[in-house]
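Read the structure below first, then the notes.
Right, chain A next:
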Amino acid sequence: MIKRFLVLLLVLSMGVMFSQLLVGYSPDRQLNATAHYYATQTASETGAANIVSAIIVTYRGLDTLGEVTVLFLAAAIVGMVLSAKQGGQSPTSASEAERQLPPYPPVGELLATGTQLLVPLILMFGAYVIVNGHLTPGGGFQGGAILASGMLLLLLSDPLRTIGHRLISVVESFSGLAFVLLGILGLLLAGGFLDNKILPLGTFGSLFSAGAIPVIYIFIGLKVGAEFSSMLLNLAKTEER
Partner candidate 1 sequence: MQFDWMQIPYSLLTLFIVLNYGMLLNALIAKIAARVGRRHGIPIWQNYADLLKNYGIRSSITHGVMFYLGPVFRLAGGVGLLLFVPTIFGSEMFSNLSFAGDLILALYFVFFGTLGMALGAGESGHPHAAIGVSRGLSQVTTAELPFALAVFAVALQYQTLSVTDIVAAQQGGFLNWTLFTNPFAVAAAMLGFLGSMMRPPFDVVLAPQEIPIGPPTEYHSSYLALMQTNRMIFPIAKIVVYMNLFFGGAASWPVFFIKVFFIYMVSVLVGVVFPRFHVEQSVRWFLVWAVPFGIIAVLMV
Partner candidate 2 sequence: MAYIALATGFLLILIGLYGALTHSHILRMIVAFTVANTGVNLVLVGVGYMGGRTAPILDKAVEVSAAAQRIIDPLPQALVLTAIVIGLGVTALMLTYAYRLYVTRGTLDISRYTELKW
């Protein structure tokens, strides 16, 4: 009880601090210098219509690289943690044991059919969101998440489906590597690490524009999709029957 009270007191004190922030806050009337620069220069410098995408992929590309790495890390660690439980057990015996377990209850007709119908659509939508990231709301992260949701659906419909772990990991690593290499290309060919001007900026507003942004976004999308998928796969294995 005392602890709850103490926590309440602390949280309230934090609240007081936050309220001070709130009181001191006044919304900007004008864009500040940084934002103003983005608003006016993005189009000419990067050729991207979606300023947020330009910031994410180019201006703050290093953040994004870190972000992707976060997911990579999370996926890797999830894999590490969950594989650690097998300890000395060899993988074959584990899968044998898995086979001997009673089968899952059958998946409903609705889900099975729905999956077959929806997965291609989901994948296509994901791809769309990814490649149009520099023009419209969306991009690699969003698209990647959509891709992974397709994977989720697949897993739901057939939990025992063996999806190529290896493939996922290759995709994941390859796209990550490509991201880094593109960044380095920027360093070598253009103005700096992750500069998108290594490719021609193209016509403003068209699909093939904004230099390397769409390319990078494709890799990000693949990577995010692969990472989420691998996390999902790993977590799915933890389900107890």
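How were these candidates chosen? In short, all candidates are chains of the complex that A comes from, given by their letters.
Of note:
The rule we apply is simple: a contact is a pair of C-beta atoms (placed from the backbone, for glycine too) under 8 Å apart; a residue touches a chain by one contact, two chains touch by 3 or more; residues count from 1.
Predicted model, so just to flag it, every value in this text is computed and none were measured.
For chain A, the touching candidate in this complex is 2, chosen from 1 or 2.
On chain A, the positions that touch candidate 2 within their shared complex are 3-4, 7-8, 10-12, 14-15, 18-19, 21-22, 25, 27-29, 31-32, 34-36, 38-40, 42-44, 49-52, 55-56, 59-60, 63-64, 66-67, 70-71, 73-75, 77-78, 81-82, 84-85, 135-137, 141, 204-205, 231, 234-235, 238.
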